[in-house]
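Scroll down for the structure; my scribbles are underneath it.
One chain of protein is taken out of this complex; the other chains stay put.
Note that the chains are named A and B in the order they appear, and that numbering of residues resets to 1 at the start of each chain.
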Amino acid sequence: MMRRTVFALLLVTVAIALTLTTAQGPFDQSSFAFQQYTGYFGTVFASPAPMLVAAEGTFLLTRPGKHGADVDQWGDGLVRLRGALIQSGRDRMLEIEPGSIRAASGPPRVPPPIEHIGNFHLTGEIADGKCYLGVMNTARGKVHRDCAVRCLSGGVPPMFLVRDAAGTLHTLLLTGMGRDVLDYVAEPVRLSGVLQRVGSQIVLKANPASLRRE
Amino acid sequence: MTAPLRRTHRVVWTVLALLLPLLLAASLAVRTDSTPINRELHLP
Partner (left out) sequence: MSVSYQAIFWNRQKKIYDVTIVAGVVLYLAAFAGVGALLHPDATAETLLIRGLGTLALLMLHIILAIGPVCRLDPRFLPLLYNRRHLGVAMFTITLSHGVFSLVQFHSGGDVNPLVSLLSSNQRIDSLTHFPFQQLGFFALIIFFLMAATSHDFWLHTLSPRVWKTLHMGVYIAYALVFAHVCLGALQSELSPILPAILALGLATITTLHLLAARKESAVDRMQLNAAAEGFLDAGAIDSISEKCARVVTLGSERVAIFRYDGKVSAVSNVCRHQNGPLGEGKIVDGCITCPWHGYQYIPETGASPPPFPEKVETYRTRVANGRVWIHPQAHPPGTRIEPAVIA
């Protein structure tokens, strides 16, 4: 009797594991080359967010942990650095290997071109760029809220996730906001601002006074 | 089980049987989509 009961319990255990694991998701496509550092050469810019413009394209920059990168001292100059790639679709970020960033010489690169798209009132979700682009998955929504707050508080660039008219989810780099975003993370919120394309990155230069819970 | 313990269990399970299904229903009802469609946004 006991043997049959225990066998049945173990069977139920596996069945529940399989059911629950199948039912989770969907997961957004993203990746993080954890601790696999590759060399990059290019120009760092502090605006609209710390970024590197290299031959391979544009990369947002961050440091290990829930911290943003501080590139003011390299001020629009050429550098070499080693970074681990964080990527989701066309959006890319590098986690800089500590101590690896060095000034370099050579012809300076021009800042990426800025293309004005328009003024918009948008409804979407504030997330942190580092986790969302690939360090964690799932990295949006209620369950990830506290982590996103911690990352944004540490200087990781904020993202605004919005769905366009066709239903496609876009990751907008969010600028112009202060620490008040922390209370609005992972919720549907309304923001107004100017949409721009900066290199391959779409940026929302938001008006902080327009932030509303939806 | 002693009588007081049986009584406590009856109360506990009556409360849980009423409260928890309400909580489950309420939490499903308040779920929101944080990325609804923005009709005026057209991006490639």
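In this text, a contact is a pair of C-beta atoms (placed from the backbone, for glycine too) under 8 Å apart; a residue touches a chain by one contact, two chains touch by 3 or more.
These numbers were taken from a predicted model, which means no experiment stands behind them.
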item: Residue among A:Val14, A:Ala55 or A:Ala209 that touches the chain left out of view; value: A:Val14
item: Which residue of A:Thr43, A:Thr123, A:Asn137 or A:Gln201 touches the chain not shown here; value: A:Asn137
item: Interface with the unshown chain - residue positions in chain B; value: 1-3, 5-6, 8-10, 12-13, 16-17, 19-21, 23-24, 26-28, 30-32
item: For chain A, the residues touching the chain missing from this view; value: 1-2, 5-6, 9-10, 13-14, 16-32, 64-67, 135-138, 141-147, 149-151, 153-154, 183, 186-187
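We adopt the following convention: only the chains that are shown with their structure count from here on.
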item: Whole-Å separation of chain centres (CA-atom averages), chain A against chain B; value: 31
item: List of chain B residues in touch with chain A within their complex; value: 32-43
item: Complex contact set, residues of chain A against chain B; value: 117, 120-125, 140-141, 161-170, 186-188, 202, 214
